[in-house]
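Every protein chain except one is present and positioned as in the full complex.
Right after this comes chain A.
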Amino acid sequence: MNTHTENSEFLNLSRRRFLQGGAGLTLGFCLPTFAAEKLPAAGPGKAGAGLAAPVNFEPNAFLRIGTDNSVTVISKHLEMGQGTYTGLATILAEELDADWSQVRVEGAPADAKRYNNLFWGPAQGTGGSTAMANSWEQLRKAGAAGRAMLVAAAARKWQVSEADIVVSNGVVSHPASGRKASFGQLAAEAAKSPVPAEVKLKDPKDFRLIGKQAKRKDSAAKTNGTAKFTQDVFLPGMLVAVVAHPPLFGAKVKSFDASKTKAVKGVVDVVQIPQGVAVLAKDTWSAKKGRDALTVEWDESAAFKLGSDEILARYKELAKTPGLVAKQTGDSAKAFAGAAKVVRAAYDFPYLAHAAMEPLNCVIQLSAGGCEVWNGEQLHTGDQHALAQLFGLPPEQVKINMLYAGGSFGRRANKDSDYVLEAAQIVKARAGKRDGHAPVKLVWLREDDMRGGYYRPLFHHALEAAIDQDGKLAGWRHRLVGQSILIGSPFESMMVKDGIDAVSVEGASNLPYAIPNLTVDLHTPRDIGVPVLWWRSVGSSHTAFSTEAFLDEVAAAMNKDPLALRLELLAAHPRHAAALKLAAEKAGWGTPLKAAPGERRGRGIAVHESFNSYVAHVAEVTVKADGSFTVDRVVSGVDCGTAINPDNVRSQVEGGIGFALSSLNEAITLKAGRVEQGNFDGFTILRINEMPRVEVHIVPSGAAPTGIGEPGVPPVAPAVANAIAAATGKRLHRLPFDTRELAA
């Protein structure tokens, strides 16, 4: 995408710090010198409206207390469903001692100086389940600083000692004299307080919001139709753009005929852009009709034309030869040479679409002052720099309004800024026209979204395990074949070492089990022209399946209970073990399951660490004679450190389970380069009747919080596969599952 050196360095630096495992936290908390900082109000639906009362108390970039007694927490992270706004507000409100009912949340503008993701160095963005973990210390300090300044203000006003002042539920009081004031009443005075150099944080035993039940801040707006998504943005004079995209990845426009399109009522303009042909109209339906009436001749000479079956066949060939070594401990060759028994299995994983309910969209307006964007913004800094480069603007003249995203699952954090740049290209193509400053809302219809690439990559895994003369698991070889997400992206130089893309092998190269001889190697085909991207849980979305399903096959070969074998091999990994034990105990592992006549039932278990959180699932399934099956119940044990909002942790794991269960049935397939699925009839995501009962149990923890948006996903599919094997004796090696293999 981006050859701008400064930008690449920027992103590379950010990724390096991310990799270094949170070193960014040492950057520390920097309180801007006080002086009512001007914060553009850019929260959902606010679209850059100016602020009211000038006496607002803004002790730092994350907090604003109004004279109306409102406490506004500024979220630097996107709310795309994971409860991020609520979680971040909980952290700050805890140390501020605010009343939860007075707290509201507003999205931060793109400003990496103040709002960078501390795990990503100087870059702002949301992903990798980092929102809570990177903000934890920062927002606690921001809240505590605000509280200290309110206390100082009250002490001055009442001529009493700060030490005698109490703050509780949004009320500052001096019990000895009976004086009381709300935050709002103290806001103007607090604005005069010096910013404390150091603040004291609460002892966790005094938490009254964290670990309790803070209700979501977005529930009301998302149940009465007022929540604003990008799709809901309307600006004066705005045009809606629907684009004719190439039918094959890598095809280009050769020529087009827009005469019929221009005859469609409501159509205003048709422009060619590098991504295709854009039809602009006064409304969405007219734009769609205009696009349907368009005739485009495509140049397919450089397009990618293989089918997914052919891709997989190539991968299987590649798997016959060694790849680049990603991890090596001990001497696998020796372990296999001396093995009493060798277990082998291979697994296939398809391309997967993110398929968020809100198809991709973006609103952009270009004016003399720069460029303004309305977007469910997930990668602020990357998109800001990409737009700045395209328009030839300094990045600070690209203003981004972060709206709610109707799901993302990684898709809106596009390493190439794909759909954002597409919207920008349309605006750019119209720049010289009479109404060239008209804001443009790019709308991808469902089919554009589903056929638009950036899929979870297709992978083939081959595994083998050596069991020695003593019946011990002595060797493990894991070979992976699949496209790299990061090679060729601005993140390559930092996340790809010696040709190994770290996210291709995550979950496999850091296998937690105590196996003395381990080899993980990787083939990364570079001639597959299907764009790929991170998809909720990234590499773990396939490595958890192959490692955890294979370990069950090994346990069967060793005649061991799958849980017992795991616990035996996890002696050095107590957090994995604790999650496993909790899930197993709550699920009644080892107790018999009753099956109706003609049905087979089974229970399976899997555990996986991703994004520093540990999740174990026990799944119960019923398999019918024809091979069709239902997942009846999933019981989870979860360790994500301090659970800031336990109900939200449960909600994310419930949703993660459903998201992962979808993957048992869904696939993006290509035939001669053409994506075969275009809508939810072909790409079948989970429906309510397929959702099992779910019980989520949280491991009590005083550790700093880690992520929960993604970690619930990886161990679901292997737990189900293991349950199916327990019920039927049949091991499934290919996703989506082919239930015909399970017929009695």
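Keep this in mind: contacts are C-beta pairs under 8 Å (C-beta built on N, C-alpha and C of every residue); 3 or more make two chains touch, one makes a residue touch a chain; residues count from 1.
By definition in this document, contacts and distances are computed from a predicted model.
Chemist: Looking only at the UniProt record of the hidden chain, which name from "Nickel transport system permease protein", "Imidazole glycerol phosphate synthase subunit HisH", "(2Fe-2S)-binding protein" or "Cytochrome bc1 complex cytochrome b subunit" is the right one?
Modeler: "(2Fe-2S)-binding protein"
Chemist: Tell me which residue among A:I65, A:M80, A:V172 or A:V538 touches the hidden chain in the full complex.
Modeler: A:M80
Chemist: Considering the complete complex, identify which of A:P196, A:P490, A:P531 or A:G658 is in touch with the unshown chain.
Modeler: Result: among the candidates, A:G658 touches the missing chain.
Chemist: Which residue, A:E189, A:E358 or A:D639, contacts the hidden chain when the whole complex is considered?
Modeler: Only one of A:E189, A:E358 or A:D639 touches the chain omitted from view, namely A:E358.
Chemist: Among A:K265, A:K320 or A:K594, which residue is in contact with the omitted chain in the full complex?
Modeler: Looking across A:K265, A:K320 or A:K594, the contact with the absent chain belongs to A:K265.
Chemist: On chain A, what residues meet the omitted chain?
Modeler: 80-83, 215-216, 218-229, 231-232, 234, 240, 265-266, 283-286, 289, 355-359, 404-409, 445-446, 647-648, 651-652, 654-659, 661-662, 679-681, 685-689, 691, 693-694
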